[in-house]
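Here's the structure, in structure tokens; my notes come after.
For this view, one protein chain was removed and the others were kept in their places.
For subunit A:
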Amino acid sequence: MSTPFYVSPQQAMADRAEYARKGIARGRSLVVLQYADGIVFVGENPSRALHKFSEIYDRIGFAAAGKYNEYENLRIGGVRYADLRGYTYDRDDVTARGLANVYAQTLGTIFSSAGEKPYEVELVVAEVGETPEGDQIYRLPHDGSIVDEHGSVAVGGNAEQISGFLDQRHQDGMSLSEALKLAVQALSRDTNGSEREIPAERLEVAVLDRTRPQQRKFKRITGRQLSRLLTAEGQAATSEAESEAVSDETPSDESEE
């Protein structure tokens, strides 16, 4: 009989964390920022069909960096959780805090269970409130912890550097166009400090817009509207783009009931 090879628990956990972190670092970074009328999600994504951001519920959005199949699984799990909860109780009873808790438990259990490979994902769950003070942003690292974030958050490969950059420059009450430009600026910074250009076609942008008349506040920003926001100068151009945001076609329903 052979003696089992001893690995200290500290070492085992450190190895698993290292494994997950490396996996996440391979993915591109994404940022989530508060702006005056809501929360904006910005990331570099060459794919038009595979999204990094998506709608979970009326006021709740989801962003993920890391391994696609794993976060897609968690995303669908979250949609099912939210829809079931809203069906059982009421639409108002679905909250980002509840969802973040369930995600944290899920990631935490998987991370510490020896039988499962840790998930190589980092999630952001955001809920837009009636006012900027009511906005909630939660960051969920691979190990099941929850970080309550304010203002701006970055996840993915280059996250530390990007969030450092954002923390210095992000302000409360920025317009959508300002926040978007800041986000793109942050994402364009490479690990070695140099800057590169990210064309609008490679950006994935979505907002949770509290001024949307519909019950569902999540909306993707694409095409002409995106390029207009990226080039907008000053306040006048911004408000024009924002009025466009309300009238544009979107996946939603129940404008009134």
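As a convention for this text, contacts are C-beta pairs under 8 Å (C-beta built on N, C-alpha and C of every residue); 3 or more make two chains touch, one makes a residue touch a chain; residues count from 1.
Going forward, contacts and distances are computed from a predicted model.
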item: Name per UniProt, for the chain absent here [options: "Ion-translocating oxidoreductase complex subunit E", "Proteasome subunit beta", "Cytochrome C biogenesis protein" or "ATP-binding cassette domain-containing protein"]; value: "Proteasome subunit beta"
item: Contact partner of the left-out chain, one of A:Q11, A:Q105 or A:Q171; value: A:Q105
item: Residue touching the undisplayed chain, where the options are A:Q10, A:T88, A:T131 or A:Q168; value: A:T88
item: Which residue of A:A20, A:V40 or A:L74 touches the chain not shown here; value: A:L74
item: For subunit A, residues in touch with the removed chain; value: 49, 51, 54-56, 73-74, 76-77, 79-81, 83-88, 101-103, 105-106, 108-110, 216, 251-257
